[in-house]
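Here the structure is laid out as structure tokens; the discussion comes afterwards.
Missing here: one protein chain of the complex. Every other protein chain is in place.
Should a chain be cited, it is by its letter among A, B, C and D, assigned in written order, with residues numbered from 1 in that chain.
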Amino acid sequence: MSDIEIKDNPDIKSELQTPPEPGYSEWRKDENTLYNDGLPEEEKDWFCDARPQKARKSVQVIENFLNWARSQSLWILAFGTGCGAIELRPLVTSRYDISRLGMQPRPTPRQANLIMIGGYVSIKTLKRIVRSYEQMQGPKFVVAVCSCAINGGMYWDSYNTVKRIDEYIPVDVYVTGCMPRPEAVLAGFNKLKELIKAGKAEGQNLYIERFDWYKENQKKVIKDWNMPDYNW
Amino acid sequence: METLYKELKQYFDVDEFSVQKASLAFLRVPKSQLVSLLTHMKDIRGYTHLVMVTCVDYLEQDSFLLTYLLHNYSTHCDLGIQVSISRQNPVMDGIHHLWEQGRVYQRELFEMFGIDFPGSPDVHEPMILEGWQGPPPMRRDFDTKAYSEATYSHRPRDHKEPEEYMKQQLYPED
Amino acid sequence: MLVLIGGILLVIIGIWAMLARKNIIRIVIGFSIVDTGIHLIIVAVGYIQNATAPIIDSAVPFEKTATDGIKLASKVVDPVPSALVLTAIVIGLAVTALLLSFTIRLFKVNGSLNIDDYEELKW
Amino acid sequence: MVNPLVIIAMFLGAVFLIALLDKIGRSLSMTLMFMVLTASCIMSVWQITQLFGNSGAATDYITAGFRAPLSIVLRFGFLEAILVLILNLLGMLGAIYLGKEFCEQGAKPIALYLTAILGATGLILTRDIFNTFVFLEILSIATYALIAIKQDKNSLAAGIKYMLAGGLSSSLFLVGVVFAYRFTGTLNIDVWLGMPQVPKAGYQVAVFLVAMGLFIELKPFPANGWALDLYQSAHSGLGAIISSVNTAALLYVFYKVIPLFSPTLLAVITGAGLASFILANLVALRQQNAKRLLGYSSTSQTGLIIFAMGAMLQLKVPSELSLMVVFGLLITNLLAKSGLFWLSGIMQSQGLKSWADLRHSGSPAVHFALFIIALAALPPFPAFFAKWQLVQLLGATKAWVWLAGLLLGSLLEIVYLFRWLGQVFSRENEPKPLYIDALKLVPLLGVSVLLVGLSLLLGRFHPELDISAIYPVLAFILIGALDFLPARLKGLLLIGITGYWAWFGLLPSLPLMGQVFVLILVGGSIAQIFGFMRYQRAAEGMFPSLALMVFAMGNLVVAGTKLEFFMAWELMTLGSYFLVLRGKNGRFPALSYMVFSSLGAYLLLAALAMIPNTFKGYPLLIQTAFIPMGEIAGLLALLAFLIKLGAVGLHYWLPGAYSEADDESSSILSSVLSKAGVFGLMLVLLMFLGKISGNSISMVSLGWIGVATAFFGALMAVFQEDAKRLLAYSSMSQMGYIIAGFSLMSHLGWVSAVYLAINHLLFKALIFMAMAGVFLRTGTRNMYEMGGLIKKMPIAFISVLMGIIAVSGVPPLSGFGSKWFIYTSLIEQGRVLQAALAFFSSAISFLYLYKLIHTVFLGQAKPQLSNVKEAPIWLIIPQAIFIMAIMAISVFPNLITKPLSLAVGDFIAKPEWLSWDGYNMVLASPWLKGNWNGNLVMLVTMGVFMTPLIWLILVNAKAQKVKQFNIVYAAERPYKPWTTHVAYNMFAHYDKALGFLVKPRITGFYNGVAEWTHSFASTLSRLYTGNGQTYLLHIFLYMIFLYSLLGVN
Partner (left out) sequence: MNLAYKIFWAFISLGVVTVWGLTLNGIVHKIFARVQGRLGPPVWQPFLDIIKNNSIRTAISHGVMFYLGPVFRIAGGIGTYMFIPVLFGSVYFSNFSMSGDVLLVMYFIFFGQLGMALGAGEGGHPYSAIAVSRGLAQMTAFEVPFALSVISLALQYKTLSITEIVAAQQGSFLNWTLFTNPLAVIAAMIAMLGMNMYNPFSLVIAPQEIPIGPPTEYQASFLGLLATNRGIFGGAKLVLFMNLYFGGATNLVELIVKTFWIYMLSVFVGAAYPRFRTEDSIRFFLKYPTALGIISVLLFSL
């Protein structure tokens, strides 16, 4: 369990790059509405154009209890985004069995709390990741597995692979390795649980706080946008 | 294979015949004769299976070398038919009428090398690279590293020598 | 009796002509023959052997009865069929004339007298 | 007193005068003609009034001063006067119609025309057999000559054929007359009639020849090719005269001589008449030329009248009755047929399809419909009463073979007549503008007025009919006359008069059960009339039919006599037929509906013929206990009502009729009209109460028919893509439960059946009305083309939701009551397997109901439906009414269960073990115990529904509302609503598992029957080769055939 590196992401990010001051960018109509410019005109009716709002927390005591419950019932979005996703199979089967931690794979992002970025993220995959992430209901957590997700890994000079996933969605826990062993992933999950219990895994609100910044980053690389600005 | 080559020689301007092993050989054909040769191979010679279509960028010779790999199920032989086309005018005749799956290869070749196949269905639709705006990425004159550095931000390296760091982590008491 | 048989014969001949000939004029002739035959039959029906003509004069003695008006004393031919025949002949004549006039018109319109040429209306 | 000689002399004089007068001026001769015709009319009217005043007045007039045997006797009695009047009236109308031809061609046709009328008049008047021959020839020759009005090849050729055949038959007649004279020594028919039968063979031959001469002139099938050609080619004005005046006169002559026939000959002629009726109708099925079709129809009608004469003479029916029958048939045929011939002259083309041009022509279309309905012997026209009487007589004398033949022929007749009607009125064919000579409309108007006037008189004064029996017709006329008004006004008017009539006229006179059915049939209709008021403009033709149907349904319940019941039944069918026909693709469905309904009606007619008459003024519901009904009659009547209910095997018409009508009409048809069948079924079973128990084989089989209907109806509904067809099959399925409920013959079973009927009315009308709004706004009926309409049409969604909960029987709505009743009653009676099948069907109903609501209202909205908005208020009013009704009987089930139990209790006593404890309905039979407390169920459901709802709102009030494409789509996004919407062939897996049960076998069977009939008709029609000689041969062969039949007998 020692060859792992766990980083508490928000701290890293704040020292790397300051997000822009709150202000209205061009795709944001107002406080509550989005432009959805990436969509053809006739499809705009079919997508919700509301801007996500920051979620309020409950009273601290209750929130602590709820955080505990959340940490005990993490449902993973079963979406293999890269080669690291193969690690989920040993994790759910009898050898490691994450179900004893209250975790289970869930086939729909609506019902999942945790998305596992399983390795390299190409532009095409990034688009799907963003969509799935936004479709999850918060509080939601991101665990990025493999070095590719951290710094590009062996795809460090690829024309089509993003190197830092945390520029596009807020990541709670990174698990290094190429690929990390299931034990490492498990340790990552445990770290996430600690963060949740400590009330530090507020990636969802972070995403909304820095929504414009994230969106700008996403749109910079995803040229073929063709989806609403926020996938409800 | 040799006999096959000799027979083909009578009808087509094939050359640069090279045998890799008993069941695999390559030969080269002029661009204009490719489709008729492939038709011949498929309909008469029994090379009914299109294994793949691939391309090599010979930047120095200013040409793309396309390789159509065929397989014969009765003799279990593979034949690679190569054709060289100009890099300046990368247009090739499609073979999707012979093999339906040919259009997928052709889409890929267009996307990655910019080789056009007029008439091939959806050939200009993006396949893997959604919304790609740069030059075809598999061309050798495309500098992927420069592109990557310009487009994607890199995580600054938090430099630690692995050996020392691991020692520190694992055996801090030493 | 001979008249009756002759009449029936004529009817049969006429019917044969109507059914077997293709020319409309011949059919009309056949029709006339049938007519004539029928007239003969009618007369034959009324005829009574050895009777006189039904003219009430001195040649035919009669007596009055209380119930039935006049009672003829001797045999006379039944006058009614004879009267009928007269009417029938007139009518037959009229029909034949009409038939012929239609035939002529038809010939003018279409130029054919073969009955098989007029089969457009069917089913 | 008028001496008929005056008429004849007048005609003759006019004929000669015209030749002269015409030299002076055409108008003079025309005036003379009309004067003569008018004069003879006036004389006959005068004669009639005279005879009315003085019944013992002499009617016989001798000529030349001699007494009967020696001189010609003319009779100008009551009957003759009426006939002369009608013939002359027709002659006058015909003359108006032919006015243009007369003006152009001058004295000759006018004189000939008058001669023809003279001949016909003379035929009616004379009592001398040879004089008959003379008048016959006058008529014929005049007609022959008139043919030449139209000088084309076909007309002339047909003329020749006609003359040859006519000459031949008159020759036969002549020979017959002479021989008869030879044997009887008299030419006077009356004297002849007074004589005892002459036993000689020769005499029989003579009578046979006389009969054949006349019979052939009457154009019996198949010795009538010449006549058909003539009808087809001659001027339609002439066709009208031949088919009406000539035929009527000849028929009257036939009527005069028919008592002379020996019993064998009578039987043969009667049979020949019936055969002519059936086969001519059969051949007519394949006919596409309108005039030729009319020719066939003429043949068949003549055959029918001859059959009626013969049959009634054979059955020794009193002559007044038989006269009434013959006269009714004859007069309807006269008027309607001449009217149709005149109409055919107006049309440019004789192809039946091109008759669609009539549709927008105004009054001619109305006339056309009138004539067709009159010909089809539907109420209120004289032929209906005549046929009714005929069938009653045949039934009373147990002449089953005659009866069957008559009904078969009538059914065939219905097919082609209504196919024709459908061609004209269906909206499928686009009409071309039609230019009509106004003068030619006069005769049409004349015959129509005569027909309607006669019908109303007959309906008013028919001894078996109450005045209320013609209310539907009056309502039809009233609303029809106001048809130019906007739909809303008409709707209000209709609601007003129907409501007034139902409240003050129907309800007070009825027992409780009758009131329940009035509530269903009339009340349900009234609520739905609001839906019909959505039309902005007049919606021509809709409201009159609706009025006809609604009033007829009301009459059905109050009907006291058999005739009242049957008339109401037929009028209801007619009204609903027009509603179906009005639909966009209504032509074929309307036809199949009409044909099956008529089949049912004829079965009913036969059944009614087998039971004694009932009393006027007392609803049948009360009388049933005293009506003895035989088993066969019961079976036939049951079959008739099962057809109306669409029981499996007899449901061919159902999906089309219920789905192709206008949307509101579909609603009223499937929710209300089907209950008329329920009422009929109940009446039949009432008659068997106490005689047949619920455990008898017949009732158990009926129960199986019921549950099978429920099962197959539901299963077929599952695989429909068209929402209305789905609902239609669903109606069929529900009818199945009702049949099963009635078949139990127990108190509980009947309560459940009537409960189901009421419940079905409520939810089916609710769903149909809501869906009518959907169809209106979306412009399609295919469910897979809709989707996501819940946001656009929330009220419709709520209605359909309520409706489907009520259909499926999910508590707490009233639907569960129907399920509870049906299962408990079935199990209580030991029909356990039927209960299980019923349960299966009701489970299957979930499939189609979910399909209905999901594919239309849920799922993905389509871009082409983005402008859809809520239905007009007129469609929402009935929905609101029905929702309130459903809620009321759901929350307070006693509102309905107790009255129903009382109503059924009038017939089947309520068992002790069925009781109410507050709202709790307790069943404590020795065979089954159970209970149902609808009120408490509702309260508990409300409670358990509200609790989690409040919790959810507390926790999750601020859920973000998203749009239709904000769905998880395997990390992709959907692109097309069409492919994202699961709708088409939704139950493909069910099709794989059970689809083999609903392969269209029944439909195939009936289609096969239709095809075979048509090909048989086609083969038969090849008899008419068009060759004049062949026709002559036909005549000879036919004669020989009939003679050989005589020999056999």
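FYI, a residue touches a chain if its C-beta (ideal position, glycine included) is under 8 Å from a C-beta of that chain, and two chains touch if they have at least 3 such contacts.
Predicted model, so just to flag it, every value in this text is computed and none were measured.
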(message) Going by the stated contact criterion, tell me the shown chains that border the hidden chain.
(response) A, D
(request) With the full complex in mind, choose from D:73, D:835 or D:883 the residue touching the hidden chain. (result) D:835
(message) With the missing chain put back, one of D:322, D:860 or D:879 would touch it. Which one?
(response) D:860
(request) Using the touch definition up top, pick the residue from D:850, D:892 or D:1043 that touches the left-out chain. (result) D:850
(request) Have a look at D:457, D:940 or D:1009 and name the one touching the chain we're not showing. (result) D:940
(request) Tell me where the left-out chain touches chain D, residue by residue. (result) 788, 790-791, 794, 797, 801, 804-805, 808-811, 816, 819-820, 823-824, 827, 830, 832-833, 835-836, 839-840, 843-844, 846-847, 850-851, 853-854, 857-860, 920, 926-933, 936-937, 940-941, 943-945, 947-949, 951-952, 955-956, 958-962, 964-969, 980-983, 986-987, 989-990, 992-994
(message) List every residue of chain A that touches the chain not included in the displayed model.
(response) 52, 55-57, 66, 69-70, 72-73, 93-94, 97, 99-100, 102, 104, 106-108, 110-111, 113, 137-139, 204, 232
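The rule we apply is simple: only the chains that are shown with their structure count from here on.
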(message) Roughly how far is chain A from chain B, centre to centre by C-alpha average, rounded to an integer in Å?
(response) 36
(request) State, to the nearest whole Å, the distance from the C-alpha centre of chain B to the C-alpha centre of chain D. (result) 77
(message) I'd like to verify one number: the distance from the centre of chain B to the centre of chain C, where each centre is the average of its C-alpha atoms, in whole angstrom.
(response) 108
(request) Could you pull out which chain D residues touch chain A in their complex? (result) 863, 866, 960-966, 968, 971-973, 977
(request) Give every residue of chain A touching chain B within the complex, in rising order. (result) 2-3, 16, 123-124, 127, 150-152, 156-164, 167, 220-225
(request) State the interface residues of chain C toward chain D in the complex, per the touch definition above. (result) 15, 18-20, 22, 24, 27, 31, 34-35, 38, 41-42, 45-46, 69, 80-81, 84, 87-88, 91, 94-95, 98-99, 102-103, 105-106, 109-110, 115-116, 118-123
